[in-house]
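Note that this complex is displayed minus one protein chain, with the remaining chains in position.
In this document, chain identifiers A, B and C correspond to the written order of the chains, with residue numbering beginning at 1 in each.
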Amino acid sequence: MNNPQSTELIFELSHKGRRCHRLPASDVPMQTVVLPGYQTASAPPPLPEVGEIDLIRHFTNLSTRNMCIDTHFYPLGSCTMKYNPKRHERLAGLPGFANLHPLQDDDTIQGMLELLFGMQEYLIEISGLPAVSLQPAAGAQGELAALFVAAAYFRDKGQTHRRKVLVPDSAHGTNPASAALAGFEAVTIKSGSDGLVDLNDLKTKLGDDTGVFMITNPNTLGLFEKNIKTIAEMVHGAGGLIYLDGANMNAILGITRPGDFGADMQHYNVHKTFTGPHGGGGPGSGPITVRDFLAPYLPAPIVRRDGDRYFLDNDMPKSIGRVRSFFGTIGILFRGYCYVRTLGRDGLRAASEHAVLNANYLRARVAEGYDVPHPGPCMHEFVASARSLMKGKKVRAMDVCKRLLDFGYHAPTVYFPLVVPEALMMEPTETESRETLDAFADTLLAIRNEDPEMLKSAPHTHIVSRPDEVKAAKEPILRWQE
Amino acid sequence: MNNPQSTELIFELSHKGRRCHRLPASDVPMQTVVLPGYQTASAPPPLPEVGEIDLIRHFTNLSTRNMCIDTHFYPLGSCTMKYNPKRHERLAGLPGFANLHPLQDDDTIQGMLELLFGMQEYLIEISGLPAVSLQPAAGAQGELAALFVAAAYFRDKGQTHRRKVLVPDSAHGTNPASAALAGFEAVTIKSGSDGLVDLNDLKTKLGDDTGVFMITNPNTLGLFEKNIKTIAEMVHGAGGLIYLDGANMNAILGITRPGDFGADMQHYNVHKTFTGPHGGGGPGSGPITVRDFLAPYLPAPIVRRDGDRYFLDNDMPKSIGRVRSFFGTIGILFRGYCYVRTLGRDGLRAASEHAVLNANYLRARVAEGYDVPHPGPCMHEFVASARSLMKGKKVRAMDVCKRLLDFGYHAPTVYFPLVVPEALMMEPTETESRETLDAFADTLLAIRNEDPEMLKSAPHTHIVSRPDEVKAAKEPILRWQE
Amino acid sequence: MPYLLNTEADIAEMLARIGAASIDDLFAPIPSELRLQRPLAIPPGMDEITLTEHMSTLARKNQSASDAVCFLGGGAYDHFVPSVVDVIASRSENYTAYTPYQAEASQGTLQCVFEYQTLMCQLAGMDVANASLYEGGSAVAEAVLMALSFTGRTGEVLIAESVHPEYRLTLETYLANLNCKVRTLPTPDGVLNPDDVAKAVNDQTVAVVAQSPNFFGHLEEMEAIGVQAKKAGALFIASFDPVSMGILKRPGDYGADIAVAEGQGLGVPLGFGGPYLGILACKKEFLRKIPGRLVGQTTDRNGVRSWVLTLQAHEQHIARNRATSNICTNQSLLALRATVHLTALGPQGLKETAELCLQKSHYAASELCKIPGVSMMSATPFFKEFTIRVGGDAKEVLKRLRAEGYHAGLATGQWYPNRKDCITIAVTEKRTREEIDGLAAKLASVLKA
Partner (left out) sequence: MPYLLNTEADIAEMLARIGAASIDDLFAPIPSELRLQRPLAIPPGMDEITLTEHMSTLARKNQSASDAVCFLGGGAYDHFVPSVVDVIASRSENYTAYTPYQAEASQGTLQCVFEYQTLMCQLAGMDVANASLYEGGSAVAEAVLMALSFTGRTGEVLIAESVHPEYRLTLETYLANLNCKVRTLPTPDGVLNPDDVAKAVNDQTVAVVAQSPNFFGHLEEMEAIGVQAKKAGALFIASFDPVSMGILKRPGDYGADIAVAEGQGLGVPLGFGGPYLGILACKKEFLRKIPGRLVGQTTDRNGVRSWVLTLQAHEQHIARNRATSNICTNQSLLALRATVHLTALGPQGLKETAELCLQKSHYAASELCKIPGVSMMSATPFFKEFTIRVGGDAKEVLKRLRAEGYHAGLATGQWYPNRKDCITIAVTEKRTREEIDGLAAKLASVLKA
């Protein structure tokens, strides 16, 4: 449906004198407040001036230019694009939660604290690590907070020489970035041809300077690091800590626990595993769980229970402090809580089972026409490769992705992880049906046989096609200007 | 954006064993309730079986196949497609309103009754008619209820011979249909070439058998019946009553009042004038206001005030009874109340002024290329004609409408009123900007010069084009069947 | 001014284009003596913050089903509305569209209505259903109008006294000016006796109308009633509860010709009585008599399956005074809610909901009847609602229970003056054992006092 209405930039729709939100007149006696002249502006900022219908049409029409879970299959690997339950949105709107100020007295937030305490307990149980902080704002901040914890722990133990953080080459970019930001030096560990951590490479890089090994398990290839126990022993043997990037927890809920397979710390992506939702790129929530000996260093506060009463415990002298203001991303933790309570112990495990089932089924279907470099079974996702198309028709993985859009499918994650050429990383999640997987696989297979030009110039049915990224980066236009 | 996902019929998506909404287990001791076997079914109805994500994708994707006010200009004449304020939707969700049972005791609904009492007062004031019933479910039911009132009044006065209801040929179809349904005989009154009621024709049809003259003012051509006072005198002189079809109240709020120009009864379309919204075809709300001598016959109950207390008055022995169960379309009355309170006395008048301004402006622009048969100024809408296109290019008004869809505009009302050939009835409403009117007019003018084939085969950008209505009516398929 | 876009500068330019000197000039067709010479006596406008405060204040003056435990029924029930229903109904594309006159711009609405029609057929066991009516009461009246038109008879319409009193009143209002009388068949035992129907029908009887579960909550012998109606050549019109279809026999299966219902229980909030949803479904022989709108399937010029408004020839805008009804705006958004609701429930969800209603209401009945002085008004079977006798003035008892936080039931005597000691109590799937036990305890102590 052609729909050109009100999708100019909001600034271009501005019309002097138009208004949307209006304010009441002041009901207090007019104070001739004398703010010093150098504090005040001569005019308010030059914001756009539009009416309410302009605003609604503009943003409503813009929204229709997005694909999303509620309208499309969205098998974006590593992102766990599972269904976002509508009940969460309704419940999050309850005024008793939505209108709580973050600095209210504990006595007035007992329901909220009970919920957060519950969430702490569930995350502890699922990870098998006994202490938790709900504070980090996203997965990446969870990594950072945990590395701060590790640094504080090493400092406390007088081991400030442990300056290295080891990261597999298949790791997500946030891992090395967090390591650098936390003052560590990132060292890359190679993956073997089986897609798993190369134990030899690891051995050569372990040493007295080893601080933390950040491992993703299942890893970003969707493979379970079956040597994880050995790896943990090696790292622990060298005096280092194991950090588990928990982005892929969706594969193992109730099946295996990071604490049980050797991790000392982990983060969760509540917006992934516990169906956030994603919000077009956030907010997230990245709680961390850690072993007992690391607990004192966690960011404060933590919710604790004293009989029937819950309270925020700030009395943590060894705490690293804070990684953000206020308690955490409540909105996402709240939805995560609803999700855990809805699924319950059996539902969580079943979710992982079906996530893995769906991934393996899709993998089998995709393998009918694409390389799938690593042997199965995979966990919740897998990485295929478009390299055969590349060799023959000079069609790249990105072209396949763009063409998928034409058929009403969001693209898989592309060119990640870096260890697979022309990578197409697919994570169907457990909330998709076999019919959807089949229809998607059929499309993916059909695309392979299309005229290469059809793919290289795709998409053909979207509002834009192949925006010029080079140009965008070369002469960056990052804001509208008159 | 191509989007074929989940838009099959919901029945075709059904998959045995899938579920969405789940119920709790019973928490009461199991009663072996023995309902007689002949009362019970062997199995529940064969409803579709789908998961929550199927449901959401299906209905979300379907919704994107509609045009609506929030995404498109929708100048549908006679429908008053004005902006639907978002604050109304939020406030209607307040549990203190949304969760009220209709049969609660008056003591527990004082806030609701205060609101409804206020709405009664406002509708009385705006119409200049002193008594009101909020009960009718839509405009058409308002007509019917008012005609029941008239019949009861005539019966009471021993004038059961007043069996005729006069209706102008430009009237909306509900007018004659309501007349017939209320047991009257509908008689058509001609319009003059000026688009107004032909007084001579009226005169010849008035008589001892005249019950009610149903007039729309401004009429469906968007013209104010400037002889309304004379008309009222004529009808009243013949012993008949004047009914005002208030669908077009949006033109005259605070400017002129039906009670002041001779009407004895009127309905409102709250879903039009007071921005309902329209809901894809309902719900509506069609309150009626009447003169004092008709008040005893109104449907019961009515909200009355006794000091500080409000109550539902059912003690109306002459009442026609009821036209529906419970009080009325509260949801729409509620929004209408919010709207009246938001605009206030000045805002209501300004709304009508701008509605008329916008219509006249659009009329002037459209007249650049289309016949506009009646002289201006018009009120809140006007009727153009595509007859010149018909004569030359054999392009019909409907073709113009379909082509407009391609440019992202909803079509005007077409082929109504019946008195204008190839009618295009346009009501822009006051909530549109001059820019929108210009862009729409420019498109309408440009279309005129397009290749006729382009129009006859339009729309070209929608999911379907020219569904076969004849076939649909000839071999009606009104439900899915396996 | 709220929601207006054109500024003074715009207005000046627009007037210039129109060729008018002022907005006032545009109103020239309205004779000046007819103009209102003063501002409306309506309060000044309010911004959103003030309006929000005002409406919240009004809301706080109500004691809703969220503030007190709700056992009220009588045609409107505190059923749970799954969140998915709200989500879909609140999509702009659904609630800010008009009636789907332009098929290409309304395939979403049209397909949903087509699905709704199908679901209503499945639910009622019928062949065809319309796109909706206003609510349950006028649906009864519209069904009777169909019967009048179909049978061509001018005798009586027989309606059981146990049908919702407001539906009966609506029917009487609708028929008051037509050539047809409504006769109410008494139900002294709380249900209609089929033998009484047999006695009342004759060869001019237009229709027999019964409701099951009836207003007291009890089940009528629908099949037997229908047999009597048909013997006389009258149509049998059944008013049913959609939620009960999870376990009860469907109107189409027990022989009804036309089935009507209040659809509120299908995803519509209580909302003090409206907007609700009038359901009408019937056997195919009545197709051409169906009031209101219908959506039909067809194909477009490329052969694509699509949906359109159809059989409009009998609608008011074409047929005018010969239309089957005057309905224009109907309850589209509510039909959508019902569609989503039934899809969410599916057969199993509807069944379990009905079973919970059945179980909980029977538990409530048995607990309440343990209280000295309390007894069932009727020994006949019931589904989710039932009527008890409390031995004294029910209104007074209910008032005391309100003070304890219970909307405990309806004072049946409001509508049935000879049942002033009766309370009609509805128990939905939302009510918990704790709430039921609480009600029983409070009623016991109120009655003791």
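Note that contacts are C-beta pairs under 8 Å (C-beta built on N, C-alpha and C of every residue); 3 or more make two chains touch, one makes a residue touch a chain.
Worth saying up front: this structure is predicted, and the values here are computed from it rather than measured.
Engineer: Would you mind listing the shown chains in contact with the chain that isn't displayed?
Structural biologist: Even though it is not drawn, that chain still touches A, B, C.
Engineer: Just name the one of A:148, A:243, A:268 or A:370 that touches the chain not displayed here.
Structural biologist: A:148
Engineer: Check the options A:342, A:388 or A:443 and report the residue that touches the missing chain.
Structural biologist: The single option touching the absent chain is A:342.
Engineer: Considering the complete complex, identify which of A:129, A:182, A:426 or A:444 is in touch with the unshown chain.
Structural biologist: The one listed residue touching the chain not shown is A:182.
Engineer: Extract the touching residues of subunit C with respect to the undisplayed chain.
Structural biologist: Output for subunit C: 48-49, 52-53, 80, 82-83, 87, 92, 429-430, 432.
Engineer: Pick out the residues on subunit B that sit against the missing chain.
Structural biologist: Touch set of subunit B with respect to the missing chain: 1, 15-18, 21-24, 51-54, 56, 60, 85-87, 89-90.
Definition applied: only the chains that are shown with their structure count from here on.
Engineer: Out of every possible chain pairing, which has the most C-beta contacts?
Structural biologist: Ranked by contacting C-beta pairs, first place goes to B-C.
Engineer: With centres defined as the mean C-alpha position, give me the subunit A-subunit B separation in Å.
Structural biologist: Chain centres of subunit A and subunit B, defined by C-alpha means, are spaced 47 Å apart.
Engineer: Counting in whole Å, what is the centre-to-centre distance of subunit B and subunit C, each centre being its mean C-alpha position?
Structural biologist: 19
Engineer: Would you give the residues of subunit C that are in contact with at least 2 other chains, written as numbers and ranges?
Structural biologist: Residues 2-5, 10, 46-48, 82, 84, 87, 92, 105.
Engineer: Show the residues in subunit B shared as contacts by 2 or more other chains, in ascending order.
Structural biologist: Where subunit B meets two or more other chains at a single residue, that happens at 18, 52, 56, 60, 64-65, 67, 69-71, 83, 85, 431-433, 462-463.
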